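Note that one protein chain is taken out, while the other chains of the complex remain in position.
In this document, chain identifiers A and B correspond to the written order of the chains, with residue numbering beginning at 1 in each.
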Amino acid sequence: MARIAFEHLAHLYPGSSAHALKPMDMVWEDAGAYALLGPSGCGKTTLLNIVSGLLRPSEGRVLFDGRDVTALPTERRNVAQVFQFPVVYDTMTVRENLAFPLRNRGVPAAAARARVEHVAGLLGLSAMLDRRARNLGADDKQKISLGRGLVRDDVAAILFDEPLTVIDPHLKWELRSRLKELHRQVPVTMIYVTHDQTEALTFADRVVVMSEGEVVQVGTPEALFDRPAHTFVGHFIGSPGMNLLPCAVEGDAAILPGGHRIGLPRAYPRLSGRLELGIRPEFAALARDGLPVTLRRIEDLGRRRIARVELEGMPFAATLPEGMAVPAEPRLALDPARLHVYADGRLAAGEG
Amino acid sequence: MAKPLDNRAWFLVLPVVALVAFSALIPVMTVVNYSVQDSFGNNEFFWNGTGWFKELLDPSTDLGGRFFDALWRTLLFSAICLLIEVPLGIGVALTLPRRGWGVAASLVLLALPLLIPWNVVGTIWQVFARRDIGLLGAAVNGLGIEYNYAQTPLAAWVTVVAMDVWHWTSLVVLLCYAGLRAIPDAYYQAAKVDGASSWAVFRAIQLPKMQRVLTIAILLRFMDSFMIYTEPFVVTGGGPGNATTFLSIDLVKIALGQFDLGKAAAMSIVYNLIVLTVCWVFFATTTRSQSEAVQ
Partner (left out) sequence: MSGATLAPAALAETRAPAESGALRAAVPRVVLVLYILFLLVPIYWLVNMSLKTNLEINSGMTLWPQNPTLEHYRRIFTDASWYSGYINSLTYVALNTVISLAVALPAAYAFSRYRFLGDKHLFFWLLSNRMAPPAVFALPFFQLYSAVGLFDTPWAVALAHCLFNIPLAVWILEGFMSGVPREIDEMAAIDGWSFPAFFIRHFLPLVAGGVGVAAFFCFMFSWVELLLARTLTTVNAKPIVATMTRTVSAAGMDWGLLSAAGVLTIIPGAIVIWFVRNHIARGFALGRV
């Protein structure tokens, strides 16, 4: 179990001119559940491979509990990893698979056996311990991969590289909740890489959102939702994502195109750069009074309805409150407490 | 996903069946026909029933003794070849880089012996191993070891086995390499994470993933080494004495040299049946163990 810290960490693949991972400092607390979230090519897998030691960063250091492990190869780092495609050792039984990391480290047979049975119990694999691993379904294989990490009680962190990619949708939910439960039982640092926000938000205590090799926000799922630090986070998290409207800011008011003046929850100093007003569709509702908009269409998501509207020609997603009929002359009401101002994409700090 | 049942598919297979039947059935019938007759030349044939077969399978007769000698010799040769070539082939395949410029170059050089006509393989080794003009022969004799493949059976065997290893190990290498390349990187990464040694990686990942290609390699190598003719014939001519007279060489001697068609035909059939049986048993057991594992 370990606290993982990065110091001035960056990575440049040989022959490439752009950083796959831009310089950063970060600390992941011991026994935390972290998710690395971002679209393909954002550098999350690069970061994961640096943690596991499969990749050596071109700059900076990686510390496990204050100890520099940058130069250590994977096998000496005490990490475990679950891959995108299930990796099991075909010719072995489930039991042998789970015991494999222990056998490689010379753990006595009796101790290994007890440990394997304990972990199999945690994962619900007890009944199939003596079956051949290669004949199992993808979800059980992923459990075995995970189990190979859990059997080692000295493991510093367990890394997950999009582990649910090949799992059937109806099993994804089961596996995800089991993972969450496991983390409560076994306090070990877990790092979960995914491009699926649902997976990230349900699994992690803290989500690290990445974009183009840069960590744009680290925070709890609530923080990412309530106060996105970057327009990318606002847009990437939530479905639909945050609405962003170009605006001008004067003290505690924003002026939208068309001259609409909106009251802000806090006052802002003079801001430079491209300014945008952000609000999530959850806090923008169709109403009788407010900004005049044109209705394009209604999307029924089951639990709620989203109205796709246009505000001065710009697309905007809003909530159609429950029980409300589709209005003939729709207007938009914004919850003033939920308004954020972004300057050049970054959240602007207000006063008060 | 099951394939659809459609007997019209036979039309697509028909040309193959016709051509192979023309090339296989008629000669097989000829062979069977000869095997039950005796001839004294002049195209005179006499019914001999199962006489040849009885003689052939009885080691106390001249023919039977000769046949069993050649059979044991050939089996020993196949066994030695397999025991050297399969481990060596796996070993060399493991040393091949997974990617980079070296791969294509290595593969081309490795495949080279496979495309040399078989009698030229014999010629190469003849030129290479002769004590008067050959580098190998001169070097070994220079070390004070008496080596002359035309005189001592042991030297002849060493030469013929070395030649077969030289000629065919590449086939095992290429097949194994093809199997190794199909292993996703994640397996190696997982093994690293699990702290596996190179040996554990080999046992747990590489060997199981090579199982299918190794089956093919062993089958092909058994078949071809058991049927070997040209290369030893060029180098040793079956000698010294009968030391390297393998089944094929003996068969051609009887059929084309002595024109003993009945004996040769009976021998052909028994020979062919041995190859078929061994291959079938091997094939059936490996595919059964594989399909059991899959279910």
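The rule is simple: contacts are C-beta pairs under 8 Å (C-beta built on N, C-alpha and C of every residue); 3 or more make two chains touch, one makes a residue touch a chain.
All figures in this text were calculated on a predicted structure; none of them were measured in a lab.
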Omitted-chain contact residue, chosen from B:Val36, B:Leu57, B:Ile84 or B:Ala138
B:Ala138
Touching the hidden chain, out of B:Ala9, B:Leu154 or B:Val281, is B:Ala9
Among the options B:Ser170, B:Gln189, B:Gln206 or B:Thr244, the absent chain makes contact with B:Ser170
Suppose we count only contacts with the excluded chain; which residues of subunit B make the list?
1-10, 12-13, 15-17, 19-20, 22-24, 26-28, 30-31, 91-92, 94-96, 104, 106-120, 123-125, 127-128, 133-136, 138, 166, 170-171, 174-175, 177-179, 181-182, 212-213, 216, 223, 226-227, 229-230, 234, 247-249, 251-252, 255-256, 261, 264, 268, 271-272, 275-276, 279
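Here is the rule we use: only the chains that are shown with their structure count from here on.
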At what distance in angstrom does the C-alpha mean of subunit B lie from that of subunit A?
57
Residues on subunit A engaged by subunit B in the complex (per definition of touch)
52, 54, 73-75, 79-81, 83-85, 87, 89-92, 100-101, 103-105, 132, 134-135, 145, 148-149
Residue set of subunit B touching subunit A in the complex reads 184, 186-187, 189-190, 192-197, 200, 204-205, 208-209, 293-295
